[in-house]
Structure formats: structure tokens, C-alpha cells
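Missing here: one protein chain of the complex. Every other protein chain is in place.
After this line comes chain A, so read on.
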Amino acid sequence: MEWIREGVDSIKSIQLRQTLSQAVNLGLILTSALIIWKGLICITGSESPVVVVLSESMEPGFQRGDILFLHMSKDPLRAGEIVVFNVDGRDIPIVHRVIKVHERQDTGEVYILTKGDNNPKDDRVLYAQGQRWVQRYHVMGRAVGHSFGWLHGIGPHAWELTRWHTLARQMVFISPNTTQELAADGHWTCRFLPYVGWMTIIMTEKPIIKYIIIGALGLLVITSKD
């Protein structure tokens, strides 16, 4: 009977080892995603270093689904730059171009007016009631680089890319604003989401797809033997 017990024990230990290694694997993916994301935040100085364009207000320069890289530096804000800012009272980040700048002589405080390249008028209508200018503390970052959105939508089921999807989940988790609904007229605002081009847009508009993907990926991680 001894040999049977030994056999059962060895099977048990294999399963335990496998489960443990899967748990460690999952933990590694999660933490590496978190490290990359937090590292990017540190390097760029912006709360959302990578964002996705959600509206047409900056076309043809930025199209829906394009990826933007943001950077927050101490350099003064100047006309022509593309900045990401929050409007008083509502948490919808907007990414538009600066068209007017007034910088104070004594305090150095800056007053800017913004406009979307594809919008007929400036952004005063988007600002909070009574707000005439965007100030430094509204600004979250400025756009420094740009890449097509399709690049990041490729092969969503490939195993290597699961790391990136975990990263996406992490980002959505870190920025809870992301699921907020657009202001009534989507054409005016340029709302940005952290990460993954079109996948993000699809996931925001049809949450069920997000849960299916997350579930499938979770299953993949747990059942995989590599």
C-alpha cells in the first residue's frame, strides 16, 4: 500500500507545484505591468503617459484610435502646443491646441486659451461656467509623440501580448475616470483614455467585450503550461 500512497503524494505535489508556478506567473505579469506603468508615470511626470484619442476634434492630425505619448515638464506653455487639461467641475480630460497665451510679469502664472484643430470655435464653451482661461494647474501634460492606433490593435490573442493586455487592465484600473461618459456633444471634446487604441474604444463602448477578453486571458494564464 505504501507505493500507492507515494504515487498519490507525488501527483498531489505536482499539482501543487503547477498551481503555485501559475500563481507566481500571474503575479509576475501583474507586477511587471504595474512597474512599467508606474515607471512611465515617473519618467514622463504625467499621470497618464499614454492616451488614446477618442474624438474627431483634432482631425486630421489625431484620428480616433491614435495613441499619444504625453510629457509633463516645467517648460513654459506656449501657443501651438497640444496640451491635455481638465476642466473645472468635470473630470473629462481634453487634448487641444493652445492658441492664446498670457504670461504674468510678476507671478509667472500663465493663462491659455485652447481650440481643437477640427472645431470651428475656441474652447470657451467647453470650460466651466465663468471660466475664461486654462491655467497651469488644469494642465496634465503635453503631447510629444504620436503613433497610429492600429499598431496596438494587432493580434489581441497572441500570448506574448497578454502582458500588454494586463497592462491595459491595470491602466483602466488606475484611471477610474476612463469609464465616464462623454459630454453631450462628443464632437467638441477630445477625451483620452490610457492605452490601446481601438481596443480601448471598443471596450469602453461595449463593456461586455472587455469582460469576455479579460476572462479569456485569465483562463489562458491559468491553463497555460509554458
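Criterion: contacts are C-beta pairs under 8 Å (C-beta built on N, C-alpha and C of every residue); 3 or more make two chains touch, one makes a residue touch a chain; residues count from 1.
In this text, contacts and distances are computed from a predicted model.
*Asks:* What is the missing chain called in its UniProt entry, if the choices are "Signal peptidase complex subunit 3", "RING-box protein 2", "GPI transamidase component PIG-T" or "NADH-ubiquinone oxidoreductase chain 4L"?
*Replies:* Answer from the record: the omitted chain is "Signal peptidase complex subunit 3".
*Asks:* One chain isn't shown here. Among A:E6, A:D88 or A:E103, which residue touches it?
*Replies:* For the chain that is not drawn, the touching residue is A:E103.
*Asks:* In the complete complex, the non-displayed chain touches which residues of chain A?
*Replies:* Counting only chain A, the missing chain is touched by 60-61, 78-82, 97, 99-105, 108, 111, 117, 122, 143-148, 151, 154-155, 158-161.
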